[in-house]
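The complex appears here minus one protein chain, its other protein chains still in place.
This part shows chain A:
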Amino acid sequence: MSSKASIIASIKEIPLEATELPEIPRFEFSGNLTDNFSIAISNNKGAVISQTQLDNFITSNGITEIIALSAGFDAYNSRTLPSNPHELDNLQLAIIQGQLGVAENGAIWLTDENMGLRALPFITEHLVIVLPKNSLVPFMHEAYEIIGDQQSGFGLFVAGPSKTADIEQSLVIGAHGAKSLQVILI
């Protein structure tokens, strides 16, 4: 008997009482979507910024290696998306379009379509996500309702920069992935 058959057979042998699969409850949201989202992002050590602040960030950090995939931000592009993700190793800034944002925790949904290469939002030194204000939803539940049966090969909820607290619980930003996450709400 194959391992699959034997695992399934051992489960079938066990008398298990039937139980209901519950419906996901709906929860009341009180507050302002934009305010709550911005607070959540900053609690996650990211920031909501304006386009002027982005320009200042690029200048003050001397950033020259930029890939911008978000519509309306083409002018920032300094290079095109390579076919091999290893070539992104020296990328300083990626500007990508987010699909929706969650007010309770700052999570932003991206799929293959937004990322071009799956490695992009991780390997870039800094990440900027452009997100329409009207895409904000209160909780994860509404987010998954909108995502529905979307058929992307890869989807990501990103909520902040790469971080760790593995050394004595001291929070450090920039463990392996992006050292900053900034969101431009439009």
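We take it that a residue touches a chain if its C-beta (ideal position, glycine included) is under 8 Å from a C-beta of that chain, and two chains touch if they have at least 3 such contacts; residues count from 1.
Here is the rule we use: contacts and distances are computed from a predicted model.
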From "Fe-S oxidoreductase", "Lactate utilization protein", "Serine aminopeptidase S33 domain-containing protein" or "Cu2+-exporting ATPase", the hidden chain's UniProt protein name: "Lactate utilization protein"
Residue of A:49, A:63, A:81 or A:119 touching the missing chain in the full complex: A:119
Chain not shown, touching residues in chain A: 2-4, 6-8, 10-14, 16-22, 24-25, 27, 40, 43-44, 85-86, 89, 102, 104-107, 112, 117-119, 122-123, 139-141, 143-145, 147, 149, 151-170, 172, 174-178, 181
